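One structure, as structure tokens, below. Some questions next.
Every protein chain but one is kept in place in this view of the complex.
Then we have subunit A:
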Amino acid sequence: MTAGLSAAPPTPRPAVLPRLVTLSGWAVLVAVAVIVIAPGLVATHAPEATDLSATFQPPSAEHLFGTDELGRDVFSRVIYGTRLSLAVAVGATALGVAGGALIGLVAACAGRWVDAVLMRVVDVMLAFPELLLALLVVAVLGGGSMNVAVAIGIAAIPNYARLVRGQAVSVLRSEYVESARVLGVRPWRYLLWHVLPNVSGPVVVLASIGVGGAVIAGAGLSLLGLGARPPEVDWGSMVADGKELLGTAWWISVFPGLMIVIVVVTVTVLGRAWQAAAVR
């Protein structure tokens, strides 16, 4: 949904605080990047190392997020699960942007009945709640992280298609594209030089907030047992594992979910900062 986007408060408040918030957003992003590239640097234990003498340990200095029913270190598993969780979310968003850009650009350039047909298809896709559309795709393709990413990506396409088409139509009507056309510039050239750069700004803003939504959706599908399969771990599957053990060990489910919240808050803050910068 684009709700987060439209709800962003555009009040220009030239203060230190917003800049500080954006800065800490970047800091979290860098930290997450380090975790994704080299989880071994951050993790304190091997993610699969079991220790049956230390099961269900509450959070401590030794085990920051405690241990699970097999004595595995929850912190290290959360760290190692980051890569898959984000790969699914970023992959899904990339698919949504690529598919949406293709549909939006074709609709805007072709116009007439092609535009009408494509936009009615987009209307139909938008009628399905995103998670339910993703569930339908998973039911067709089967489970697994890859299919979950594809499903979330397909469900995200209509939002980007609408955005890209709207932007592209207004650029194509502009005087500089008109003059390029009159001068005999070939369509692919003004598409590449004029339309694409003008479309990409809003798409980047929507996509950065969209990654947050995709993290939540991916974790949701994994939680339902449709995503990561052991020995794969991601945050959603960890929440699912701990769900049954909530009475004895709350930390197994709660900490992976906390990572989701941190990542989503971060991309939302940065997305809004870019949006505010674009408006100014």
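Everything below uses one rule, namely that a contact is a pair of C-beta atoms (placed from the backbone, for glycine too) under 8 Å apart; a residue touches a chain by one contact, two chains touch by 3 or more; residues count from 1.
FYI, contacts and distances are computed from a predicted model.
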Hidden chain of the complex, named as in its UniProt record, picked from "Arginine N-succinyltransferase", "Peptide/nickel transport system permease protein", "Spermidine/putrescine import ATP-binding protein PotA" or "IrrE N-terminal-like domain-containing protein": "Peptide/nickel transport system permease protein"
Hidden-chain contact residue, picked from the options A:74, A:149 or A:216: A:216
Omitted-chain contact residue, chosen from A:177, A:203, A:260 or A:276: A:260
Contact footprint on subunit A, counting only the chain that is left out: 1, 3-4, 6-9, 11, 17, 120-121, 123-125, 127-133, 135-140, 142-143, 212, 216, 219-220, 223-226, 239, 242-243, 246-247, 250, 253-254, 257-258, 260-261, 264-265, 268-269
